[in-house]
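Below is one structure. I have some questions about it.
Note that one protein chain of the assembly has been removed; the remaining protein chains are unaltered in position.
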Amino acid sequence: MQEEEKKEISGTGSLTGEALEAEDVLAGAEPWDPIETKLVVWSFIAALIALIIGLLVVPTSIFFH
Amino acid sequence: MTDLSNRKWYTGMTTQEDWWAVWLGLGFFCLGLLTLAGVDLVGWIAYPKKWVFSLPEGAVAKKIVTPDKAFYALGGKYSITAKGFYKSLGPIGSILVTYLVFTVATTIGAYFMKWNIKRYITGWTIIFFLTYLVWFIGHHAFFAATAVDLKKSKFPDMFTLSLGGGASFILALIVGLIIGNFFKGFASYLSTAAKPEWFIKTAIVFLGVKVGYLPIKAAASSAKLGKEVAGLTGELFIAGAAATVVAYLIFWPGVYLISRKIFKLPRKTAAVLGSGISICGVSAAVATGGAVRAKPVVSIMVSALVVVWAVIELIILPGFFTHVWPRTDDPLVAGAAMGMSVKTDGADAAAGELMDEFMRTKIERDTHGAVQWPEGIITVSAVMTKIWIDMFIGLWAFILALLWVYRIERRPGERVMASEVWHRFPKFVLGYFAAWFIYLAIFFGPGHAGAPEGMDVLKAATAGAVPVEKGMRKFFFMLTFMSLGIITDFKKLREAQFGKMVWVYFVALFLFIIPVAILIAYIFHHGMQIPNIAPQ
Partner (left out) sequence: MHTEYLIRHNGKSWVAENELCSLSASTLEELDLKVETHLRQTGLLKKGERMRVFMFFDNSTIPEWIRQYAQHYFNRVIEVKG
């Protein structure tokens, strides 16, 4: 990335353009951990529960149509 | 210079844009309330009218006027106590007063936020007058007039683009984008004053006045309609909350999965992208970055992408929802979906407002004026889901912080502070709710829900509410469109370093986020109707 562009993105914060050398931000993915499965699955389950409660509680939901 | 604005729960009150949106918004809201005591201090705001260079024969200057009358002080129409004075300001006078008042008010904010004052004032002055110029041009009858406007002003049939106030918004965005992409030196000079997020947060506090005022306005037709509108805004509030929670809990893990499994990104980057793409963009990216203890650069990179994509959505979605699906059949599904799809407050509220203009103009045209919707309800629906999301992110970031610190990275000795939830809470929301509930209280309290004995109070409240919810709010929306354009540089998407993230964003946004947003908005908002206020 050009120096100028880096500066433009980093703007006037104390982080300088150099800070945007961020290959390690995109590379070096850790192996998938079981806790991540839990996080994702529980999040979906929570969404499902919220959806069911929402359907029953929100008067404008399609459940009442 | 160090900035410890979040050392204590109150330390950011004078130094953060978020708080300054509350002070500005509530300041003018309070000035507006003074009309209840017979003092009108808000009627000066200059508001545009549709215009043509010269009126055709037989036409009357009613909805469409000549250029010398293209702006008027709203108090000249709505004030009870100072109508004559505000009328006497004329177009130039009211614009100058508007300039003076807002220059002083926003410069005080800029001073406390320690911006470069000289640069702020010059930048602001340029943006201010450019915005008013665009507002003027965008109201030329060719762009803005609808068939109903033409009929009311006894104009002969002529071709117009019928964009309503939407034309000015589009034009402001185009002018801003031209500056931001072709005159980069100038754009960077203006950037001290081009603060779309600050402007829109202030406008959202003004929108709070609008939500509270909507029933008052409807009650002018009938008390029944007033109550109906009050009920509708309440329903939007509840449906918006439910839709947001469900959507976010599907969005976040979905994007996290896509980033980790398909694009093989590291955990922290995936988490930050998950929040950034999922819903509340920059604020979420920063909040999540902090929560998972990522290096700030991750959030900064994601943020740079978010703002550009949000503007692309702002350009595509209002037209798509208005003309392809769900069109005017389900306007509030479209509004709620907008709030869940567009990533920044500025672009979302702007897109909602644009769609409000498009849809109202469309239904009026399609039904030859038999159906007319009150202005702003679609905007409210788009902002309502967004506001819930803004509040929810603080909580979600807290959950992620707990998970990351205690489970994923297991850092011994570190504790997560509950005060984080407050520091991440969007403060402008407080201004929005305060303004809404106070006007609602006036409607149901001394306004007797629109019964005849409350009408005097409601009229007095109207005189103070309209300049704020209509004049100031629209002006701050205009400022948002203009400054969004100025700070948006599409070139950022081409930078190779972002390559992978640009694609994750594209795939996640168009193939996952927007369809799910539409589905969930449909589940909770399908069939909600905007009341018809056309004279029967």
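The first chain written gets the first letter, and so on, giving A and B; residue counts start at 1 in each chain.
Here is the rule we use: contacts are C-beta pairs under 8 Å (C-beta built on N, C-alpha and C of every residue); 3 or more make two chains touch, one makes a residue touch a chain.
These numbers were taken from a predicted model, which means no experiment stands behind them.
S.K.: For a quick check of understanding: of B:Lys217, B:Arg360, B:His423 or B:Arg473, which residue touches the chain that isn't displayed?
M.R.: B:His423
S.K.: With respect to the chain omitted from the figure, which of B:Asp40, B:Glu197, B:Asp330 or B:Glu469 is a touching residue?
M.R.: Candidates B:Asp40, B:Glu197, B:Asp330 or B:Glu469; residue touching the omitted chain: B:Glu197.
S.K.: Which residue among B:Gly27, B:Gly93, B:Gly234 or B:Pro296 touches the omitted chain?
M.R.: Only one listed residue reaches the unshown chain, and that is B:Pro296.
S.K.: Out of B:Leu4, B:Val104 or B:Val324, which is the one that touches the chain we can't see?
M.R.: B:Leu4
S.K.: Using the touch rule from the top, list residues of chain B that touch the missing partner.
M.R.: Looking at chain B, the ones touching the missing chain are residues 1-7, 12, 16-18, 191, 195-198, 281-283, 285-287, 289-291, 293, 295-297, 299-300, 303, 344-345, 401, 411, 413-417, 419-420, 423-424, 487.
Note that in this section only the chains that are shown with their structure count from here on.
S.K.: Whole-Å distance, chain A centre to chain B centre, using C-alpha means?
M.R.: Each chain reduced to its C-alpha mean, chain A and chain B end up 23 Å apart.
S.K.: Would you pull the chain B residues touching chain A in the complex into a rising list?
M.R.: Residues 188, 235, 238-239, 242-243, 245-246, 249-250, 252-253, 256-257, 260-261, 264-267, 269, 295-298, 300-301, 304, 403, 407-408, 489, 491-492, 495-497, 500-501, 522-528 of chain B touch chain A in their complex.
S.K.: Mind listing the chain A positions that touch chain B in their complex?
M.R.: The contact residues of chain A facing chain B are 1, 5, 8-10, 13, 15, 19-20, 22, 24-30, 32-33, 35-36, 39-41, 43-44, 46-47, 50-51, 53-55, 57-62, 65.
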